[in-house]
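With one protein chain removed, the remaining protein chains of the complex are shown where they sit.
The letters A, B and C name the chains in turn, as written, and every chain counts its residues from 1.
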Amino acid sequence: MPKSTPNIKQFVTDFGWPRIIIFFFLALLFAAAPFVGVRMDASISDVFNRFGQNGLFVLALVPMIQSGCGLNFGLSIGIIAGLIGSTLSVQLGLIGFGGFFGAVALALPFAVLFGWVYGKLLNKVKGEEMTIAMYVGFAGVMFMCIMWLVLPYTSPTMVWGYAGKGLRTTITVEGFYRQVLNEFLAIRIGPNFVFPTGMLLFDGLCAYLLWLFMRTKTGTAMTAVGSNPDYARASGISVDRMRTTSVIISTVLGAVGIVVFQQSYGFIQLYTAPLAMPFAAVAAILIGGASVNKASMVNVLVGAFLFQGLLTMTPSVINSALHTDISEVVRLIVSNGIIIYALTRKTKVAK
Amino acid sequence: MGQQGPILSVEHVSKEFYGNVVLNDVCFELKAGEILGLVGENGAGKTTLMRILFGMPVIAETGGYKGRICLDGQEVRFSSPFDALDSGIGMVHQEFSLIPGFTTTENIVLNRESMRPSILNDVFGDRMSVLDRPDMRKRAEAAIAKLGVKLDPDLLISEMPVGHKQFTEIAREITRTKTRILVLDEPTAVLTESEAEVLLAALRNIAKLGIAIIFISHRLREVVDVADRVVVLRDGLAIKDLPVAGVSVRDIASWMVGRTVAADAVAGGEGREFGDELLKVEGLWVDMPGETVRDVSFSVRKGEILGFGGLAGQGKLGIPNGIMGLYPAGGSVGLRGKGVPLDSPRAALEAGMAFVSEDRRGVGLLLDESLDWNIAFTAMQVQGAYLRPILGGLFKIRDEAGMRKLTEEYVGALDIKCTSPKQKAKELSGGNQQKICLAKAFAVKPDLLFVSEPTRGIDVGAKKLVLDTLHRYNREYGTTIVMVSSELEELRAICDRIAIVDEGRIAGILPPTAELPEFGLLMSGLAARNAREAVNA
Amino acid sequence: MSEKKVDPKIAARRLLVRGGLVVAYVFLVGLFFVTGKGHTVLVDNKDAADGSAVGINGALVSIDGREALEQYPGDRDIVLLKGQRHRVRIQLPSGEPPIEMSLALPLNTDMLLLSIPKLVAKQAGYLEEFVQRDQPRPADEKVGDNNAFTSPDAPVTTPAP
Partner (left out) sequence: MSGKKSLGRFLTENAVVILFLLITIAAIPSSGLSIQYILQEMITRLGRNTFLVLALILPIYAGMGLNFGMTLGAMSGQLGLILAINFNVGGVEGLAFAALLGTPVSVLMGYICGSVLNKAKGREMVTGYMLAFFINGIYQLVILYMMGAIFPIRSPAILLSRGYGIRNTLNLEGVRQSLDNLLMLRLGGYALPLATFIVIAVLCAFVIWFKKTKLGQDMRAVGHDMTVAESAGVPVDRTRIIAIIISTVLACYGQIIFLQNMGNMATYNAHDQTSFFAVAAILVGGASVKKASIPNVFIGVILLHVLFVVTPRAGQNLFGSAMIGEYFRQFIGYGVIALSLVLYAWRARKDALRAREGLRRASIAAAPEGAAK
């Protein structure tokens, strides 16, 4: 009989052992930090900063998971659109908030266009989305590598000095829009703690808009498509259109995400830099408790926080404790392990 | 054949699923070389009987069965289909269990290939043996010869006509050296008339070799033609077990459907007055796998309840699915004289039709979402209901309060047992899930409601509630209903007219008061056969 | 399926074959280890430390029939050898018939010093293990540069441009 009495065993099977272990691992790291001489205020500040930098990437995965397209391993397509926007913004010499929002605005049309094409492609390959997304993402990044070399950018900040053409691998946004969001209403406590209010507000706004969207008629339809495409079709929904829409939204969020990342990090990273970014986002949302076909805002929040916490704390704590740089490897194992775990988990089919 | 004892005897076999008796003290015997026709309506217990015979795990999982099954006088209790195969019982399934990319030969000897050991056998085991293709081919040819049919041993299954696929399956079963009993479940369902003739001849050939055959078919004519004995199952009882000689198709048909409870059935045919013609369907074909509709025309009048009955796989389910745009379809459908485009669920919904699918879990519900979503979703998407504007009308978002109110309304009206409107649909029982599906359809306030197999898989109490609900909506709100069901009794209970679908066509339309054998005859494939003969003549 | 009822005779044979394979595996690992083991031999023509043997002027040293090394006093050449048994042939300038002898290298050594003067003088200890002290090693390169997960997690603190 249907009794939804919450019991711990059920919770554990739902949430999964790996996630619980990660959670306790992180708690342990925080507990151990003071004993190995890691500054707590700096660490926490770091966690917030990284959380804000990467939060939008994790958020960008939600629409596609909800519409049944799986994990967006091709998030780099969105990141590329963002890179085009930000390089154009620097090229035009926009500065301050103008530079930031200019970059976002310039990125949007590309993001929508790329997302539309990418979505159409994914509709052709239902069931194989993730593998294809990954390779479309890789191919897109490599294609743009060529483009960065041949596109006629001229801004001296961006172009290799000695060749006079081709963009640098790392471009500083100092003097353009570096830290514009981070510094906005930032709260400083002591020398080591900065709370990047503006960036988190902006992330929050994006999350709120997505949350609202998922509650509109279209958003509801999108969730239904992911939950049961046959049901959605029988209710008169165009499954393909909903999927394409979700891919576009994901791509747009990826584009905005990279601009937020740049303003905080201070640099535009071109060429192969976007290759690995989707994997980190995917690992984060999965750690947050999402599955291949269900994700919520809570998953994003928890996941981004846990994952970034892990990224911040493992190097500082483990390396100080063991005096080796083993943390990189631990991170590799943890983040890929959780992805494997999610992929091999039986998609729960109610029977 | 000889005078030896039966090779298979089924003794007092009973089986219940969750208190629901599906087989009740069934007994029969089978001798070597005998062909036994097993007939019965859907749900009469044929499938369950075969599952018991084959030791399907589902039987043990649901508490086993009572009685004994004996092979050569020895009781057997198989724990898996492989045990049954090892004991010499072969089965030819309704849906093909063949590998399309393999040749006839490869399929016939699948997993029983002839092999020559290779040197690696001693290292990695028998699976390193090399296939002996000439021998495989020889064995396949021998099996085909036994069947007495023409089959190319090197043709790919994917390039074969359906009839040949069926032969391949049978050939596979008889190549097992031990096969003594062969079960064929509706082997002629997908065959053309001439192919079916060849198949029946092949069955006789096999029987001559001493193999006993259990032949399950709804085409009673074929049963009469080929079987030595016939066993009729009805409601889990083996009500008849007698030699075929002297039995007519009509007799079997009436045994099949005749019910002891038949008397209380007729509630629908009270000679009601109906409005104008609401729905007109002409020349409808639907490509729904397993339920192909070939050529169906009918019309429904306002306020009427029209029933579609017939055996499984004959196409009755395809009719609503095709009209609602869920499967590729053609022909013309008009609602109130206005054409409704096919292949578009949205158009059908917008025109004022709604559909409660037979595939509750697959199509009918969002199992992982809450009840209010399930009920309000279609109305929201098609009619823009349950949305409220925010940010000064910039966006419209879900009106959770409205959805909750709607859900609570239906929970009350249909007596849905749930903890809250936020409960997930998958947590409800089958009967309550069915009511959710009905609520979803009612929520769009349709002029015409298609209900497909509304009582499948739900318990008796819930069945009655569902039927009463349909009846009430028809009487109180004047909702026109087209109901498709495999259960003749429930159709007779609430419909004004009942159409029987056979082989993708309407075999005939009867009033619910018609005699039971009439329905049985329409279902038995005879009508279609007669029609064909009339055409060919 | 068919594996569950294997004839006991066949089963015994299979056990034997499989056991034999394990033995063969171990044997082959050992064999390749022994035959493939590389040794660095320093062919040395320096005076012995105690002055008991002096460098030979213009000796031609050939190992395993390779091209001869022409050695003058104080020379030291490196020869890479595989396996443990080798033939050394030394042609002295004096025109005497060449000295030929076989050389057995100990298995567990990597680097050996072969002193030609001692060998010619038929002194013991012409072959000794050579232990390198303060082996110069190239500086470490950057290690573990993995594509995945490195780039997005670059340090938050701004690197110098």
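Quick notes on this one:
What we mean here is this: a contact is a pair of C-beta atoms (placed from the backbone, for glycine too) under 8 Å apart; a residue touches a chain by one contact, two chains touch by 3 or more.
All figures in this text were calculated on a predicted structure; none of them were measured in a lab.
Hidden chain, full complex: it touches shown chains A, B, C.
Touch with the chain omitted from the figure is made, among B:L110, B:L155, B:A347 or B:A514, by B:L110. Considering the full assembly, B:D287 is the residue among B:E75, B:D154, B:D287 or B:D468 that touches the omitted chain. Interface note for the absent chain: among B:P100, B:P243, B:G362 or B:G478, the touching residue is B:P100. One chain of the complex is left out; on chain B, the residues touching it are 81-82, 85, 97-102, 106, 110-111, 113, 115, 118, 124, 126-131, 158, 161-162, 192, 283, 285, 287, 292, 294-295, 328, 503-505, 531-532, 535-536.
For chain C, the residues touching the chain absent from view are 1, 25, 28-29, 31-33, 35-39, 80, 82, 110, 135, 137, 139-148.
By the touch definition given at the top, chain A reaches the unshown chain through residues 73, 121, 124-128, 130-132, 134-136, 138-139, 142-143, 145-146, 149-150, 166, 271, 279, 324, 326, 329-330, 332-333, 336-337, 339-340, 343-344, 346.
Throughout what follows, only the chains that are shown with their structure count from here on.
Here B-C and A-B were compared by C-beta pairs in contact; the pair with more is A-B. Farthest chain from chain B, judged by C-alpha centroids: C. The set of chain A residues touching two or more other chains is empty. Put simply, chain C touches chain B in their complex at residues 1-3, 6, 10, 13-14, 17-18, 21. Those residues of chain B whose C-beta lies close enough to touch chain C in the complex are 111, 121-123, 125-127. For chain A in complex with chain B, the touching residues are 1-2, 4, 212-213, 215-217, 220-221, 223-224, 227-228, 230-231, 233-238, 294, 350.
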